[in-house]
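To start, I am sharing the structure in question, which I have written as structure tokens.
Removed: one protein chain of the complex. Kept in place: all other protein chains.
Our next item is chain A:
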Amino acid sequence: MTYFPEEVLEHVFDFLSSHRDRNAVSQVCKSWFRVERWSRHRVFIGNCYAISPERVIARFPRVRALTLKGKPHFADFSLVPHDWGGFVYPWIVAMAKSYPDLEELRLKRMVVSDESLELLSRSFPNFQSLVLVSCEGFSTDGLASIAANCRVLRELDLQENEVEDRRGHWLGCFPDSCTSLVSLNFACLKGEVNLGALERLVARCPNLRSLRLNRAVPLEALHKILTRAPQLVDIGIGSYVHESNSEAYVKLCNAVLNCKSVQSLSGFLEVAPCCLPAFYPICLNLTSLNLSYAPGIQGNELINLIRHCRKLQRLWILDYIGDKGLEVVASTCKELQELRVFPYDPYGGGNATVTEEGLVAISMGCPKLHSLLYFCRQMTNAALINVAKNCPNFTRFRLCILDPTKPDHVTLQPLDEGFGAIVQSCKGLRRLSLSGLLTDQVFLYIGMYAERLEMLSIAFAGESDKGMLYVLNGCKNLRKLEIRDSPFGDIALLTNVGKYETMRSLWMSSCDVTLGGCKALAKKMPRLNVEIINEKDQMMENSHDDGEKVEKMFVYRTLCGPRRDAPDFVWTL
């Protein structure tokens, strides 16, 4: 065999950025395996309990960037008890010893303590980027240690975390020598920040591109910040309340005019809408607009703002925009790729919201749309079929009808046909969330057509075990399946057990799966962790009734066996 220098291989592998490509390449032969593992700098671990930090380190000795995900997705909706797990500390301890060159850490749904952040800040001299999404367990003290000790920090991005706000003045902990910040997002913090320190920080970081403020930063401070950082590309407004002809507002308008590079706008955590016109000048270049936290904007103001945004690619809004508003979006935002419409008043009577008509209008006007999250109160099969025809490019389609089992409101049929059309038409669909009245038929369609489907979320749907089996037997690329309140039982669970080793995880809560079924699964598949979460009765081991239904079950493949940090209410079978 011709000699092919490993250095060349390594150079070639450098061009491989996708994890899947790298995984594939590493399986070709031993030599490729070796070269690949030494050259892999970025590792993605979708389930932190699937593998131990030691094994990751053993396999990939030179990692510089790590992504870790912890809790199951339904934890976002309070379905996973608070102390379930997902602690990052052991990972940081292990990496502190073995990855001196660590530069980036990205965590999602993990528990991050202040100790972890402190250790992180001290262990990696070249640490540059910390992204925490939906995490919890830390306070502003932890942020202070990051600010103080990470000398070359470029990115501190806190998205939707639960952060305890203490007396810390973490913003002031950035040393004067810190000039490397490129991205700073603290929109999710609840408490006050030191405005002076913020201004000074912004002033000395010339590379700052993305700045997302929290609600404690008032509009009066905003214009100062914008003046100092006219190069910003992504702005998250904090508080936007004042009188429209005040001096601060005028100054703000001028500052905004200067920000010619802004492409992304978000925040408006508090807003006085008559002041929105200040942003009209930058709307022309906006590609991303997130107004989903801004309840105070009136529909008309919102629509007027959107009329200026012809280049919009991503739009997150609240449903009070109404169908009329969506029609404006459809006629204005021809480049739209991602749309999320959140419910403004989910528990209320349903005042002005969006319906299937708005969705159809969007699908007709925005052919590039591929990612959708849509909360509404009613839907029809006809509309979904229409949408499927107009937009065959969906990769993510998540529809949530607020009434969980509502049928097509015109024909009173289940929405099987509508969703069936979606999966049949959108061949690239990777993520799907269902809602409304659904029978086993929809799962039949999904199993048949959704070949690329990787994640499926099911709630209050289906009629029998067949539904779940259609999906397990049919969707060959399925990685995550999460089900709640659906009549799937042990038969569905146990018929295709091999499937679970090809998936990252399975979540079933309030279904018909029994303890006996779970035990059988655990017994058959030793490389799965079958976790029973039973908050009501923590002594579940003593209850021998195998016929008892399991409240919550989380099954995931793992190379590490049962985890040792499981709390009392989690029982790994």
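Observations
The rule is short, and it goes like this: a residue touches a chain if its C-beta (ideal position, glycine included) is under 8 Å from a C-beta of that chain, and two chains touch if they have at least 3 such contacts; residues count from 1.
One rule holds for everything that comes next: contacts and distances are computed from a predicted model.
Considering only "Alkyl transferase", "Auxin-responsive protein", "Serine/threonine-protein phosphatase 2A 55 kDa regulatory subunit B" or "CULLIN_2 domain-containing protein", the record for the omitted chain gives "Auxin-responsive protein", by its UniProt protein name.
Although one chain is not drawn, the whole complex shows that of A:Ala94, A:Cys178 or A:Leu195 it is A:Leu195 that touches it.
When the omitted chain is restored, the residue from A:Leu444, A:Leu478, A:Leu506 or A:Leu573 that touches it is A:Leu444.
Contact with the chain that does not appear here is found for just one residue of A:Glu10, A:Glu54, A:Asp101 or A:Glu162, A:Glu162. Of the candidate positions A:Gly85, A:Gly236 or A:Gly474, contact with the unshown chain belongs to A:Gly474.
For chain A, the residues touching the chain absent from view are 74, 76-79, 134, 160-162, 165-167, 169, 172, 188, 190-192, 194-197, 215-216, 218, 220-221, 239, 241-244, 269-274, 292-293, 295-298, 318, 342-348, 375, 381-382, 385, 400, 402-407, 411-414, 416-418, 420-421, 424, 433, 437, 439-441, 444, 447-449, 457, 459-460, 463-466, 469-470, 472-474, 476, 484-492, 494-499, 510-512, 524.
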